[in-house]
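Here we show just some of the chains, and they stay where they sit in the whole.
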Amino acid sequence: MAGSSYGTIFRITTWGESHGKALGVVIDGCPAGLELGEEDIQRYLDRRKPGTSALTTQRKEDDAVEILSGVFEGRTTGTPISLLVRNTSQISKDYSDIASCYRPGHADYTFDTKYGFRDYRGGGRSSGRETIGRVAAGAVACKILERLGIRVRAYTRAIGPVEIDPSRYEEALRLSTPTAMPDAEANEKARDYLAQAREKGDSVGGCMECLVDGLPAGIGDPVFEKLDANLAKAAMSIGAVKAVEIGDGSLVSRRCGSENNDAFFCAADGSVTKLTNHAGGILGGISDGSQLVVRAYVKPTPSIYQPQKTVNQSHENIEIQIRGRHDPIIVPRAVVVFECMTAITVLDAMMLNMPAKLDSLENFYRN
Amino acid sequence: MAGSSYGTIFRITTWGESHGKALGVVIDGCPAGLELGEEDIQRYLDRRKPGTSALTTQRKEDDAVEILSGVFEGRTTGTPISLLVRNTSQISKDYSDIASCYRPGHADYTFDTKYGFRDYRGGGRSSGRETIGRVAAGAVACKILERLGIRVRAYTRAIGPVEIDPSRYEEALRLSTPTAMPDAEANEKARDYLAQAREKGDSVGGCMECLVDGLPAGIGDPVFEKLDANLAKAAMSIGAVKAVEIGDGSLVSRRCGSENNDAFFCAADGSVTKLTNHAGGILGGISDGSQLVVRAYVKPTPSIYQPQKTVNQSHENIEIQIRGRHDPIIVPRAVVVFECMTAITVLDAMMLNMPAKLDSLENFYRN
């Protein structure tokens, strides 16, 4: 399994390289009857588009999506939805210097070892452009989740040492700041921090956070297909992510059980909630009705404008100087990818959950 | 998919509850010709056995494994290997107090919500005993990996605030200390720390680390089936794990690219290595030939001996007092589970990698 598919019932298959003719995704298993237009998808793709601020690469990428199948008279038909984005602004000559050498922090060496050769124009399949398919499919998943009363939102939690203060969270900022930080003050500080890195020809890392509200309890499975296990895979499958946390994450390792356990509480209306949410909305791999909290830590962009030691294909030690246009940080553009992967994971788990009880199956087919 | 299977070619299916008749695993896709006896598997199961020290629960669990199929004249036949462990010391009455209430930090509430009712004797399917199948299967994966020159080893990296010092690492201690810490000094400190928690009827968390040596470059896939994505899923699917890191993990989010990039280097013998290994052995989802480094953070055992607020099945707010025998920490027994899940993940990725090049396929079938 070359691994370009994700999901079991709501299943996506992405394809395309940074400098090929096009990129895209096939969504198989999308329920029939969803109103869907290209604008629904474009809105999400635009969030990962570069060139929107000084923070991101200066390349111009239009990334206009075309729906090729699976939608008839404005509604999904239940058959595969094929989405296509043509590559328009990729200039191959920019990358000729790296054709025969292995850039540190990139997948050049591992691709050559695995496949015998590689598409050396940019990152090829391991480019950030690979995520176009994920985002296009995620836009559809998000639209379905909205219909179910579920809201998924990701944002930048930290850029280098600059962290947001959750008490200053403003939803409007989440989609409008160039850093994707929902905190005006942190956004300013982060821009300064990034400007310094850029001046040195260096790059920086950061942290993304994704919240899911409205997810009912009971979603996920108890062993290998734990909801948190799949959320971790989804996040870690995004290039440059090196750590994933659920709820309070690594902090719990230093806590006592008496601090970390979330007490259940029954409200006046009879509904069960938890007094705290250290668990991040998942117990035993299954959603508990609280907010899902997932965090992903991203490494600094490996493409930097400083000379670096490395090896070429002839296995000679050399020094390289990367040119071209690269983001000094991946995080602000990766946030929507994280949101989309989370949405797909949650939606697929909800679909898989439908026959968990015999009663559900019986009600479904008897009525 | 109820999610009790893991892996694609080397595929395991576990089953069993804490207080059922037995637990076990079916390994499908194990290559034919491996010498295998019950003692190979028992050795791993014994590492997760409780009652070996004051740190772990005082229950006596024999957990003797029986090979029911797939082995003929001492060698695997290529057909499914069924492994069985009878439950012998589970006493159901110990758990009668929790039948109708939702223990904080446990999966009682989420199971009831998902399935309509639950096996309330102990953790049922979400008990730590579920991992018996994983460990039994992992023992087989480890034996195969050894044949391929690959060594997987996990140990306790931290218990609460007590961390090991890698410079004091002693392999002999890894399998012999009650904390599974490979550092004598940290082991001592951790025991003190645990003794204090136990006195208060409280529990603590910790951190596990797993290293894989000898893995060739080129293993893993570039998009959704990244090796690190699958390692993250494998780790996060272990109950109580709340965070996973690859290589330097969350630390990279505060680094610059110039610090974080690992320079490639060509040794005198022509082999390519990296001068540092911040990446933890994986670039672009594919192994780079360096040591794999995976870390998993574990929450404190939710069963504590202090009164806790919670809710019962009738949705009344109540206070409970958990009784019975519970580990004050899960980590020392979970380490072998982590090792086994990592081994299965790596082995499966190696099998899936075989037809990646046309040359490989051609050589395989032409010769």
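Structure notes:
A and B are the chain letters, set down in written order, and residue numbers restart from 1 in every chain.
Assume a residue touches a chain if its C-beta (ideal position, glycine included) is under 8 Å from a C-beta of that chain, and two chains touch if they have at least 3 such contacts.
These numbers were taken from a predicted model, which means no experiment stands behind them.
Sequence-identical chains make up the whole complex; the displayed set comprises 2, and the total in this structure is 4 copies.
Convention: only the chains that are shown with their structure count from here on.
Each chain gets one centre point, the mean of its Cα atoms, and the points for subunit A and subunit B are 26 Å apart. Those residues of subunit A that touch subunit B in the shared complex are 1-6, 8, 14, 102, 104-107, 109-111, 113-116, 125-126, 130, 158, 160-161, 197, 200, 202-207, 216-226, 228-237, 239, 242-250, 252-266, 270, 272, 275, 278-280, 282-289, 297-304, 306, 308-311, 315-317, 352-353, 356-357, 359.
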